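Removed: one protein chain of the complex. Kept in place: all other protein chains.
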Amino acid sequence: MIVGLFTRFERAIDDGIGRRKLGYAVLGLVIVFFLWFPNDTSQSNYAKTVFISGFFYAIMSSSWALLAGIAGQFSFGHMAFMGIGAYVAGLIARDGLMFASLGIAITPDSISSVGAIVIGTVAAGLVGLVIGWLLLRLRAAYLALFTIAFSELFRIAMLTEYDYTGGSNGLSLRPLLQVADVDTARQIEYYLMFGLLIACLLVMYRVVHSPIGIFLRAMREDEDAASALGVNVVRYKILVFVFTSMIVGLAGAIFYSDVGSERIIPEQLEVLQMSLIIAYAVIGGMESLIGAAAGAFISRYLLEAMREVVITLPFGLTMADGSDAFVWETGAWRFALFGLVMVFTLRYMRNGLLYPIINWFSGRDLIMKETVAKRKPDGDDLALAEDRDE
Amino acid sequence: MKGKSTLASLVVLLALVALLPFSVIHADGHCEFADEAIKIGGLVPLSAPGSVAGGVAMSWAFNRAVDDINADCGVQIGDQNHRLQIVIGDSEGSPERGQAVVERFILEDEVHAVSGVYHSAVGLATMGILDANGIPTVFSEPWNDNVSANGIMEYDGRPPRNADGVDHIFRISPASSMVGGVVVDWLLAEGVDNVVIIAENTDYGQPAAADEKARFEAAGATVTQINVELGTEDFVPILSRIQASATVPDVVRILVTGETSYNLTQQMAELGIAPTVDTICVTNQFAFQSEQYWENVPDGNYCTFNRVGIIPSLFSDIAVGLNEDYFEEFEDIIPSFAMASYDALHILADGMERAGTISDGAAIAAAIETTDLELSQGRYYFNYGNHNDSMPADDGMPNYLWHQWPDPVVTMMQYFEQGQSSLDAAVIFPEVYQTHGTGYMAPGEMP
Amino acid sequence: MLEIRDLYVGYYEDLHILRGLDLKAENGKLTAILGANGVGKSTLLKAVYGFLKPHSGQVLLNGRDVTGTATHKLIDLGISYIPQQPGVFKHMSVRENLMMGAWTFQNDKKRMESKIEENYERFPILREKQHDHAGSLSGGQQRMVEIGRTLMTDPEVILVDEPTAGLAKLLSEEVYRMLVNLRDQEGLTILLVDQEIREALKIADYVYVLELGRNKFEGPASDFDDLEKAFWT
Amino acid sequence: MAGSDASQLTRTHGSEDMVIEDSLSVWWLLLAGPLWAAIGLYALPRSQGKIKRDERIDVSRLQIAGLIGGFALGPLGIGLFFLLPDLIRRATLILGILIAVFISSQVLVRVSDPNVPSVIWLVLAGPLWAALGSYFIPRHYHDVDADDINALTAAALGGFTIGPLIFGLMWKHTPKISRDWMIALGSLGAWQIYTLFAIQNPSNPCVQTPFQVTYLAQQTANGVVIGCIYSLMAVGLTLIYSVQGIVSFAHGQLYMVGGYFSFYFLIHAGNILSELTGTEITVNPIWGIPVAGFIVFLMGAAFERSFLKPMHDGLIERASEYAILITFGFGFVIEYTTLAIAGPFPQRANRFIEIRRFTFPRTQITEDFSFGPLNIIGDRAFAMVVGIVLIFALLYFLQRTWTGRGLRATSQDKQAAAVTGINPTNMNTLAFALGSMLAAMSGAALIPIFAWVPWVGAEMVGRSYVIVVLGGLGSVPGALFGGIIVGIVEALGAGCHPDPSRGAAYKEAFALLIFALVLLLKPTGLFGREPN
Partner (left out) sequence: MSEINLELNRIAKRFGGNQAVDHVSFSVTKPQLIGMIGPNGAGKTTLTNLMSGMLKPSSGTIYLNGRRIDGRAPYDVTRAGLGRTFQITRALNRMTVMENMLVPGLAHDPGARQADLEARARQILSLLTIDHLTNEFSRALSGGQRKLLELGRLLMLDPSVIILDEPFAGVHPRLQETIYNYIHRVHEDGKAIILISHNMGAVFELSQRLIVLNFGALIADGDPQQVKNDPAVIDAYLGHDEDD
């Protein structure tokens, strides 16, 4: 019956305003909701905190979706780039920077927190440039392995150079905001992070829907063919690394400048944290920026909500200890469940769990077939290709 | 077909959302409780990268304390009895998460007090918010010297967010300097002079190592410090390095926690570095959990370890009862942070009763400052606070004594039989606590 | 007898490389399939041998429908396949390569040994090089290893895809002689796909010429005197 | 709770030290090398000669291989060369150069002046020349119509090590740059770095005169022992890759869960036996190895069938990335399920053997040179033996059994394998299950040695990636060598890092650094097959 209703609704939409417009309307409503949210006096600052960190992870996931889902560069180093942004911003603000021979001297006094964040972002971009260049030759598993190695090396260095980086005590960045009133501060932080998310999404959306985006997708589909069509694959491969590194570097530097958290710790750069980012993107849809962002937001919320499952017993039944609710501590189980969701999403809904919604609103069937019955002969299967010349 | 299955998965997703927690309502038999329960936030690490084992033990202790207090008809404010309720939050060992959870405590759960905290980084990161919101807080495990000293010190180079003169943060775990002091005093008394310190590169290991190193060096001993990463399994290369050094170390001091400390201690024993006749082994307080210790460090006999918390032979009735229950649950001896967590709730409850309020943080904090309670770890009191005219610094005392329980019992213990329960292990220092009438025993000696 | 009826095959669902092909390979005869590149000769063999699933049509072996049988099961039915790409196991010794041919009767050691011995008789050079890695052999020797491996199972029908592609002339002659021997002395049914049209016509009993996935001509090899006519128009 | 089972595990606490008799100690050790070398010299040419009619590997090379293999690795080397004669050339060269580098560096350290400031210039000059060389030499090669595959690396290494000299050499020998050049130059570079290190940091235990031989021997032994154990896990990874062409990101978790399966099996088996017989019985952890292997074999097979098979059936787009993510997710599920069931408390199984450590005592050889003591932890040595036995069993399985041949055939040529009647689908499943099984078995072999927690796999799996990439993805012997190399690198890295307080903390980083370099410079690794 629900399905029937849905179909009728669908037809009505198709005849009338069009799904796409409806989609924009819904998106607009969501944005309005987020803009209005801090003004809801019934909500506490805590909800804002949760949202702020949700926004941060949404940036992380969606930029990873751009890197891996759209450009096809399967990197596990995303968290490390974020860390570079945050650490460099923190260290610059604390210790300054001296290039005596070049006549450049940045002293901690002379630099504002915004300046530090900018430097952190640029540093992340520079490292992204180098790493992107190194990765030109590597594909798929090798690329993943290399980026894991890179991010582990970075984490170990941050942890071990205790005197300089604060080790696992973390590094506290110079606060971006100097607002005494906690409520106001939180309000500003909320809008700052949300604005950053929207800005990042817009910029990434622009990129994806610009020639560059088309080139990136062409590269993902078939690097050789793209190259034969005149796409400078070297440039765009490096570019996408630099671009996403700068986005996450910026997000990291801002988030840890006492907007979402007041210190960055090396544990944040662990492979586990990276894997969560990836899982969010996979669950939300790793080829869609909005999907990945929403996936991160929703997954984090669910992981939080599923910490314990409390089922109030009906009919006045009681547990052995006299309470009337069954409490299941799901501490580790929720991650196991989360992993299962990810595995099944991958196997059966490769475009993410949110895909049907996005697809419906997009007004046409994007990539409806999950599987391809018609196989493209490539790689190992070249031997099967028709009468090959060489 | 396809559409239906995607629809189905959406339904499943929605069903998951619907499983959000409901609140738990207790109804205890013999006491009349007021409607408003006292909520206490318990901030403990329950997922990696935090120390999950520590978090599990602490939350067990919280629940146990809540049960005990409620069985005793809760907290009496005026003529009403308020039921105590613990809200456990998972810090994941991360300052960022810790902050978020504390905010949730304050704003969402509207807790009246907070306790717990295992990782110092979490303690440092959450103090500001807790204090600014006037939440009376008794930390039960972070060791970093700066925890709780916040009220009188500038914290990380910036003024406290809300400097209204009232500091709500207390600590009943020892500051790392206090622990280090005991270990160093003992070792110096043993006449060591060539010290190797192996420290994990964390917020626990590094400050502790720095502090102990300074003390040793002040006494003229040479110190070699070796940092290791938590999670390392194989220490043989670095231990071989110690073994190959020109002079045999007099002591190897391990400032490493968890399974990593077990691996390290066991490999050290297997390689014959320490404990030997020449070299004293001082391992981490985790050795006190003797079941786990002997399972993981079968060769660790004659290792000494520092023990925080009252020594087993002096266990009060409360401690004995706690320990029995803990043993039943975890098959091991209760760690100090579980006892401290248990005591922390009692201190908070007592403070509230004496202040006569459950919501006036300043009043409760003022009441806690004058705590005088006998609990599982001993008698609790706080020397320095707003009730005291002089500041620690005025008395030539270290700043960390602010709102710090000055008497956590820190002892040196030693196993002298393999598989020995830590309840039977010898307390060897300070002398007043010696249980077997003897100080350090070199391998082979018996009390 | 291997019979193919109205076979449609292709790599994409809607793109047929073979469009309604019919042919028969009589028992004990060498049937050659000729045609320009790209008309689907190799595709045909791949379809028969289970690498490609035919879109429609039938493959019959002695009257039994074997269409779409998985590759590894065809050996037991008595069909073997010698692909165009050298398919030796490069990092295994020659002997091991031959042994792999005995996969389907791996427990019958005696039979395996005698078959290997047969192959050594057939190709003495292989005996000499039995412990060398197959990858280190010359192209012709690799081809021998492959053929030898195929013959381990005593197949009734073998499908041969351009056996002399890339081989020197002397070696090619050797290979053709071998095919003739297999037919004449061991009575095998051979379905040969080849570009060496002259050579193929010399040894074949019956010839099919394909064009764009369909039969163009067919007939006994002797009918194809006028090569120009057959291939350049 | 998890602890409850553990406490029922009766254990014998501690153990005895075993000191090997003096007569056997150093002299035995010193003799062992030449002895095995002699055996190798005699046996290897003969064993190969029997089956090698064709004289592709000539006797003199076999003799050298036997000599060096026996000297450096003892029976292991001889056995390896016997089983895998095609490794002889490269492995001999590597081992030979390692020995030569070691000896010559000792000489150099003694003769060189410790305060040479020009050294700094040398260090700086290296990268410069390397950059120049890697830019110009390949161009020259291209211009004269020569194969420039190896020229880039060789020029970079050469520039780094001997500066402009190499350019002349390479120019002269233009088309003949081979892999051997790179090995030689790479070793030379290693030796130079070692020497610089010795000059700059003379008090380091690795170069300090009174201790270094024993110390280096000790660290090398540490590395080899742990390296063999590492190899076992890496071998599984490499096996999966060679057949399936994917890297399993669940390998660490399978290793971890293998340890737990063994642990719980030992407890329950001990309890049941004790109840049946009425006496306290502890089961030796060796029995946990096959049990854990078997269970995880089934797990791996089930996972492969349900999640990886569709990939091989062509039902999945972007298969290589799907493989990364799906195995990753599988590992995620395993880790957290284990955490939920077993709890976060460290656990450890009983000992294998009641010998705490083997010690070769200190022996005065000449007046101012002594050797020893050398310590090897008993259980570790046992686990090493388990590792080696299992790897050799695997090699035997792959080389000498039908199923093993089927696996190798599938990994070499899927189409040809199918043509001979092998079912590639089954081989895929088998490879994944076997690889997973090996991970689990190494976990079961290590649970008596390390304290076990559910996140124990993370560190180990990172190392396995290093090993397989270093050895060459898909090469079983490569994994064995890679494991030993990584073991030694970690041991020497931690043991020789100039700052002892950081050496241990960066232990993992040394291997990761090598990993990154290998990935960038030579993704096929030391023993990897060149792409066909």
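Going by the order they are written in, the chains are A, B, C and D; count residues from 1 in each one.
Here, contacts are C-beta pairs under 8 Å (C-beta built on N, C-alpha and C of every residue); 3 or more make two chains touch, one makes a residue touch a chain.
These figures come from a predicted structure and were not determined experimentally.
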Problem set entry | Residue touching the undisplayed chain, where the options are C:M99, C:L179 or C:A200 | C:A200
Problem set entry | Chain not shown: contacting residue from A:V231, A:L250, A:L337 or A:I358 | A:V231
Problem set entry | Option touching the unshown chain, where C:I17, C:I33, C:L61 or C:L137 are the choices | C:I17
Exercise. Since one chain has been left out of the picture, which residues of chain C touch it in the full complex?
Worked result: 10-12, 14-17, 36-39, 162, 165-166, 169, 172, 195-200, 212, 227, 231-233
For this session: Extract the touching residues of chain A with respect to the undisplayed chain.
Result: 211, 214-215, 217-218, 221-222, 224-234, 364, 366-367, 369, 372, 374, 376-377, 385-390
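The working rule: only the chains that are shown with their structure count from here on.
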For this session: Please state whether C-D or A-D has more C-beta contact pairs across its interface.
Result: A-D
Seminar exercise, completed: Between the Cα centroids of chain B and chain C the separation in whole angstrom comes to 76
Exercise. How far is the middle of chain C from the middle of chain D, if each middle is the mean of its Cα atoms, in Å?
Worked result: 44
Problem set entry | Geometric centre distance via CA averages, chain D-chain A, whole Å | 36
For this session: At least two other chains touched by the same residue of chain D: list those residues.
Result: 339, 415, 458, 502, 505, 508
Exercise. Got the chain C residues that touch at least 2 other chains?
Worked result: 51, 83, 85
For this session: Over in the complex, which chain A residues touch chain B? Could you list them?
Result: 2-3, 6, 44-47, 49-50, 53, 156, 159-160, 162, 167-170, 172, 175, 180, 182, 260-263, 265, 267-268, 270, 272, 302, 305-312, 322-325, 327, 331-332, 335, 348-349, 353, 355-357, 368, 370
For this session: Over in the complex, which chain B residues touch chain D? Could you list them?
Result: 48, 51-53, 56, 198, 201, 224-229, 231-238, 240-241, 243-246, 258-260, 262-263, 266-267, 269-272, 291-292, 294-296, 298-299, 301, 329-332, 418-419
For this session: Within their complex, state which residues of chain C touch chain D.
Result: 49-51, 70-73, 75-76, 80-83, 85, 87-92, 96, 99-101, 103-104, 106, 128-129, 131-133, 136, 146, 149-150, 153
